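Only one protein chain is missing; all other protein chains are in place.
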Amino acid sequence: MSNTIFDWKKDRSMFPEPDKDGKPVVELDSQKYIKVWQGPNHPGVTGNMALELTISGDEVMEAKTHVGYLHRGFEKLFERRRYMQCFPTSIRMCVPEPDINEYNLSRGTELLSGIEVPEMAGWLRMIALEMARLQVLLRTVPGQGGTIGLGLPAQWGLYYRELILDRFEELTGGRIYHMYILPGGVRGLLPDGFKKRLEDNLVKIEAFMKEVDRVVYSNAVFKKRTKGIGVVPPEWIDQYGATGPVARAAGYKRDVRKDYPYLYYDRLDFDYNVEHESDVFARFHVRRKDVDTTIDLLRQIMAKMPEKGELRAETPNVLHWKIPRGETLVRCESSRGEYLFYMVADGSIYPRRINLRGPSYTHGVVLLEKLLVNANISDVSSIMVSLATCPPEIER
Amino acid sequence: MNEIIEHIKKRFPVYEIGEGPNGVILMSVEASRLVPMLTSLKTNHGYSILVILSTVDWLEDCKFQLTYIVNNPEEKRDLGIRVFIQREDAEMESIHTLWEHAATFQREIKEMFGINFPGSPGVDDQFLLEGWDNKPPMRRDFDTKKYAEETFFPRPGRETNDPAAYMKQKLYPDE
Partner (left out) sequence: MSEKKDIPEDMFLAPENRKHTVTGPDGEVIHVDPLNDYFCQDLPKVEAPYKGVLEKFLNWARAESLWVLAYGTGCGSIELPPLFSPRFDAYRFGVMMRPTPRQSGVLIISGYLAVKTLKRAIRSYEQMQNPKYVIALGSCTINGGMYFDSYNTINRLDHYLPVDVYIAGCMPRPEAILAGFNKLKERIKSGNAEGANHYAENLEWYKANQKKIIKDWNMPTYNW
């Protein structure tokens, strides 16, 4: 863990001693510190959010997250929309990976009204969810290099992401917002020859990931700038509710697909991708292994799914869909971690409350603020991207 | 699972115990006994993750429902605890001493519903809104459409038709 090149942390004589909670004592009036705003208009932040950094030299003394730049009041809008109208609105809650919103809302509606989805629709849902995960990972895995100046793989990955978006366009008609998984089932069958074209793309992506390994993963500069940076102590994982790659990089076996199996994930063969160093490099490594897992899962799904079947369950008239009073909790695994909806129905055609709790709610606020203390200012965006903060999830 | 419920039942006055459709056990408890109960769940029963702290506004009953969902990662189980508090001058005990990130939830709830959590760090800071001077927006008596029409400049031409009435008018214009 100790790195001889980065021993700038050792000479701490000019920095203030932290107080008993481990927070540095910062007196802005002493004129040793300056405030720097990273964001909202900054290429290094993930999405439209801001970090208020108090720095001394090039070391961050205190960090504060400012969110709310993307606040649209979704949870208020749901009160005015019927269940079916909620569904196209909800997918805009997380822009990079909208399918998980579709799935969670549909699943919650089905659970509350007691509808069983046909088997074929379940398998098609899994294809959509895994493809969505793959397209996000193709942005974030090479994009991690972009945070420290390796901009080429990030651009390169976008090309391969386009291949998956093409398949999405073929399947659903949309590039970003698919609206494919809807309450009661899915919207369409796989087009003719879809499996073969997807398989071709997966082969290309596998070859590309080997290049990423050579350009980013085994790059000396990348290793030196990510190993030992942004270490999340394992005891913080439960304390702050961290999930997904952050928890897995700290040695915890946490994956919603295995822990709380939904759809038909229990029929697939895959394993937790666990690392132990818990730094930026370990989280990158976990995501890198997730790409392989996702490609493998897509192949397994295509091999195991039935050829034909019912696409949608019998539902009431969707505009007059009264759902009996009840509460439920729906979760699924997004590329960033556990993605969770808490839904309350009150017996009317409008939902009473749909509350989203995404992984960024803690990753982007409490965990990020903690990790940035004593970090070098050049590592800020690297740490931020490794936590995969997605601001629309925090503010909805 | 039943052992834990029996154990909780003995120590705390819980009521309305039920199982949600996804296998989540939900129960209600008096507001004053919530923090001891959560502490006991966290320290003795391994419910170490606070998953969500959510609020539901029951305007017709003049009540707020606070739902604390805690998760046991070893047994992979969730437990939801409901607390009902009065809607006027709503106030609830803060749980940031148990889970630090609860302060974020509480800060958002203070801003969106106006429920105060005395002692929670940064609870009075603005979280999502800036310079908001109306009533807390997530309360059900706040009409977002009326506010948007008054504040922003709606472009004319947006029409909505109730599908049933519209189809009736299309198909049977004489009726």
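Just so it is clear, A and B label the chains in written order, and each chain counts residues from 1 on its own.
By our rule, a residue touches a chain if its C-beta (ideal position, glycine included) is under 8 Å from a C-beta of that chain, and two chains touch if they have at least 3 such contacts.
This is a predicted model, so every value here is computed, not measured.
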Left-out chain, listing which of the shown chains it touches: A, B
Contact with the hidden chain (one of B:15, B:147 or B:166): B:147
Option touching the unshown chain, where A:57, A:73 or A:251 are the choices: A:73
Interface residues of chain B (partner: the chain not displayed): 128-134, 137, 142, 144-145, 147-149, 151-155, 157-158
Chain A residues touching the omitted chain (full complex): 29, 31, 40-43, 47-48, 68-73, 76-77, 80, 88-89, 92, 95-96, 139, 155, 158-159, 161-162, 165, 175-177, 392
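What we mean here is this: only the chains that are shown with their structure count from here on.
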Between chain A and chain B, centroid-to-centroid distance (C-alpha), Å: 23
Residues of chain A that touch chain B when the two form their complex: 67-68, 71, 73, 75-77, 79-80, 111-112, 114, 238-241, 252, 254, 259-260, 319-320, 326-330, 340, 342, 344, 352-353, 355, 357, 361-362, 365-366, 395
Complex contacts: residues of chain B adjacent to chain A: 20-22, 24, 26, 48-52, 54-57, 67, 69, 73, 76, 78, 80, 99-101, 103-104, 126-130, 137-138, 140, 142, 144-145, 163-164
